[in-house]
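Encoded as structure tokens, the structure appears first; notes follow it.
Missing here: one protein chain of the complex. Every other protein chain is in place.
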Amino acid sequence: MSPTAVLYVSQAIHGLAYGMLLFLVASGLTMIFGMMGILNIAHASFYMLSAYFCYQVLQMTGNFWLGLLIAPVVAGICGILAERFLLRTVHKQGHLAELLLTVGIMVIILETVKLFWGTESLVVKIPEHLDGLLNFAGLSYPIYRLFIIGLSSFILGVMALILYKTRLGKIVRAAVSDADMVNALGINTPLVFMLVFGMGTWLAGVAGVAAGPLLTVFPGMADQIGMDAFVVVVVGGFGSLIGAFVVALFLGELNAYGIQFIPRLAPILMFAFMAIVLAFKPMGLFGERE
Amino acid sequence: MNILETKGLYHDFSGLEVLFNINFQVEEGERHAVIGPNGAGKTTLFNVITGTYTPRRGKVFFKNKEITGAKPHRLARIGMGRSFQITSTFSRLTTFQNLRMGILSKRGIRFNLFRKLDKMKTITNETDEVLKRINLDGERDIPASLLSYGKHRSLEVSLAMSTDPELVMLDEPTAGMSKDETHTAVELIRRLTEGKTMVIIEHDMDVIFSLADRITVLHLGEILAVGTPNEIRENQAVKDAYLGEMEEE
Partner (left out) sequence: MRDKLYKWIPWVVLFIVLIIYPHVAGIYYTNFFVRFAIYALFAVSLNLLLGYMGVLSFGHAMFFGTGAYMTAIVLTHIEGFPLLPAVLVGGVTGGVLALILSPLLVRVSGTAFAMLTLAFGQLIFVAALKFREVTGGEDGVGGYPIPPLSIPGIISIDMKDQVSFYYFAVVVVAICLYILWYYTKTPFGSLIVGIRDNAMRVSYLGFKLSHTKAINLIVSGVFAGIAGAIFALFQNLVSTIGVLDIGNCFLPLLMAYIGGIGSFFGPIVGSAVLHVLEFLVIRFTERIGLVNGVIFIVVVLFAPMGLVGLLRMVKERWFTRSANQMSTGTSS
């Protein structure tokens, strides 16, 4: 195949991989917003925290899979603790206070990470069997990226199954759409909140672990994907998983091709798009929650 | 002259039809009530007239000039004032500061960045006069959110009139008030709307019959009847649709 075709395909795969990671992060964010009305500024910080936890596990055991298993769970627990003890306390003070609190959490996670692991980039090596290229139909695909796509798809599949085929999933979807109603129906909403918060954070954690080898682990790693996740949630619609999916993949590809071909303008286009959507359709393109 | 008139007003919300072919007229200087069961479209009519919504079809005229789709701030400037069913004041500001906002607007002081507001004696005096007229001078420096319900509603209504509008639109001003509070409120409204035109949405029949010169009855988005209180009281269609409900209360 011609070199340009190879370039296009490899960019497409990179874009897809990043898009899937982005969706993992954004899905939790959009569900949390849909349900609790808070835009969790610290959401991407849990993504980063999980990446650092995985690094730590790697340092201690050398086992990436263990890291993949443990780190997101720990991050999820941190998320639940933050919700239970911090966010819930300010809930009665209104949305601004909640927003501010998530800012505080973001700062604390950032500084804690810098405290324990320093400010330099940490190298997390791609696990052996995932390293290298897969040759298929005349093209070479980086195996790790395929792994990311596969892992994300698997998790998303499981998530979709739970959300759409189980009673618990129904409750969660209802709570995301209208928490007050669910509460009025006698369901323990604080518990559901905690669950969704934990799940969302766990998803971000998985993305963090997966992203580590690809994007390096450093204190600024939350910024890029965090901002992208906000764009996804805003444009895709607060509380809309479908919207988040579509926009995340679109953004992933836009990023991949944009960085390749119009490196300077790419971020600007994205922000411009989001700004316009926010100004004219404050609930996002697909969103409908008040 | 009809100070307010709508022609063929039609409005819907994403397909849910709320107003049909409304030809509503208000004579200058009269006190006009709009009544009807819940869901009849009264507040929507208000919202269309006061610029909250632009009607899907039809036109609105104020002093014979078309104002369809004009924004609320423009309508306030040309002489329309509006109060809200759910009290909507400046909760953290004092009663005095609340009313002062309207006075500033009335005097066209919108972009003054040059004088100290507290030193503007004319504004302070005028606001204090208004406070006296509405019997809230005792609560001058109390934040609006701490007022008793009745007084807060009074403030709500007074705020709508603070810009000294020719046409005052009051949306259920006595909602939630006790009998005594209602009585005081009605006297206040009567006093304050002397020489003005008033349109009022109300459910309390005593209020309507004591205040209104004419009544428009709305039912399911259409005008069912228009007439004096006595005419409406005798109107069979109205009785069937609405007053029957009222007698049960």
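To keep things simple, chains are lettered A and B as they appear, and every chain counts its residues starting from 1.
In this section, a residue touches a chain if its C-beta (ideal position, glycine included) is under 8 Å from a C-beta of that chain, and two chains touch if they have at least 3 such contacts.
Fair warning: this is a prediction, and the values are worked out from it, not measured in the lab.
Trainee: Using the touch definition given at the top, which of the shown chains does the missing chain touch?
Mentor: Listed by label, the shown chains it touches are A, B.
Trainee: Please identify which residue in B:120, B:177, B:212 or B:241 touches the non-displayed chain.
Mentor: Of the listed residues, the one touching the omitted chain is B:120.
Trainee: Could you tell which one of B:2, B:97 or B:210 touches the chain left off the display?
Mentor: B:97
Trainee: Looking at the whole complex, which of A:13, A:110 or A:248 touches the chain that is not displayed?
Mentor: Per the contact definition at the top, the residue touching the missing chain is A:110.
Trainee: With respect to the chain omitted from the figure, which of A:101, A:172 or A:192 is a touching residue?
Mentor: Only one listed residue reaches the unshown chain, and that is A:101.
Trainee: Using the document's definition of touch, tell me which of B:162, B:197, B:216 or B:235 contacts the absent chain.
Mentor: With B:162, B:197, B:216 or B:235 as choices, the missing chain is touched by B:162.
Trainee: Going by the touch rule given at the top, which residues of chain A touch the chain that is not shown?
Mentor: 39, 41, 86, 89-90, 93, 95-97, 99-101, 103-105, 107-108, 110-112, 114-115, 223, 227, 230-231, 234, 263-264, 267-268, 271, 274-276, 278-280, 282
Trainee: In the full complex, which residues of chain B touch the absent chain?
Mentor: Counting only chain B, the missing chain is touched by 50, 71-73, 76-77, 82, 88-93, 97, 100-102, 104-106, 109-118, 120, 123, 159, 162-163.
Just so we're on the same page, only the chains that are shown with their structure count from here on.
Trainee: Please tell me the distance, in whole Å, between the geometric centres of chain A and chain B computed from their C-alpha atoms.
Mentor: For chain A versus chain B, the centre distance works out to 49 Å.
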